[in-house]
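Here the complex is missing one protein chain, while the rest keep their positions.
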């Protein structure tokens, strides 16, 4: 069918610092569930990231820009979960 | 007489910057009037410094410490009139 | 004028400032009337006063640089600063070694100082860096907040 020839809807997910270490991986190509309205929040659950409800200090970036937890993800996006920042 | 053998009551007066230039001198040994209660304010008048009433921005130092216009001067003191400061 | 650099190796803040001065003199013809600098170095002890062997700085390649550039441009614009320099370490940094250098050039002291202060806070809170403290016994801990102001 024509539909099966479509490229899979994938998102590249990055974890950093304590979150990366707790989960044991730093990046993953994740298949978006077809017809699902994918958001960072939904992917956090889909990937089984802990704790199940993302802690207040954790931020989200889509394509290397800060984004909200309910932003819409599109195929090919780069999504990152950023634990509490401590620079400078 | 014993009194005439006393050392004269002198104060060293310093002027700076615009005040020095306006008056045409930078330091002077000034004789304190005997029995006068000498103060910076009184010396400003005695020296004929201009304007007759010292402007708000001008400050006074006695022995290189900021002082008030009505502080008591003693023989040997170093008195300075400091026009508005602009350092740094 | 923004000059931003992540440093994977130890850097000398005064050397970085000297290079920045050369750049400024070449671009502006003259150094700015007011300059404010901040240098931050690794403390010898960590969050719970235990001695540190090193501080590790993780970042998000690409996003961190872009983020610093955008924070720097925003701070410069807001305060009317002429020039901004940011050098920030990544990787393992030893106690006493510089982590961050922020320098601002402006025409007046107030904007230079305020811009320097605000950009430093912005870097601490809004640029993706993560610090991990390493201890003598080989243990380590990620820091989840900033040091007190």
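A, B and C are the chain letters, set down in written order, and residue numbers restart from 1 in every chain.
Following the convention adopted for this analysis, a residue touches a chain if its C-beta (ideal position, glycine included) is under 8 Å from a C-beta of that chain, and two chains touch if they have at least 3 such contacts.
Here the structure is a predicted model, which is why all the values come from computation and not from measurement.
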Contact set of the excluded chain (shown chains only): B, C
Which of C:10, C:44 or C:61 contacts the chain that the document leaves out: C:44
Absent-chain contact - pick from B:11, B:43 or B:80: B:80
Residues from chain B at the interface with the omitted partner, ascending: 14, 16-18, 21, 57, 61, 64-66, 80, 82-88
Residue numbers in chain C that touch the chain omitted from display: 14, 17-18, 21, 30-44, 95-96, 107-110, 112-113, 116-117, 120, 147-149
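Methods note: only the chains that are shown with their structure count from here on.
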Chain A-chain B separation of Cα centroids, rounded to whole Å: 76
Rounded Å distance between chain A and chain C, as computed from the means of their C-alpha atoms: 28
Averaged-CA centre spacing for the pair chain C and chain B, given as whole angstrom: 51
Contacts with 2+ other chains: residues of chain C: none
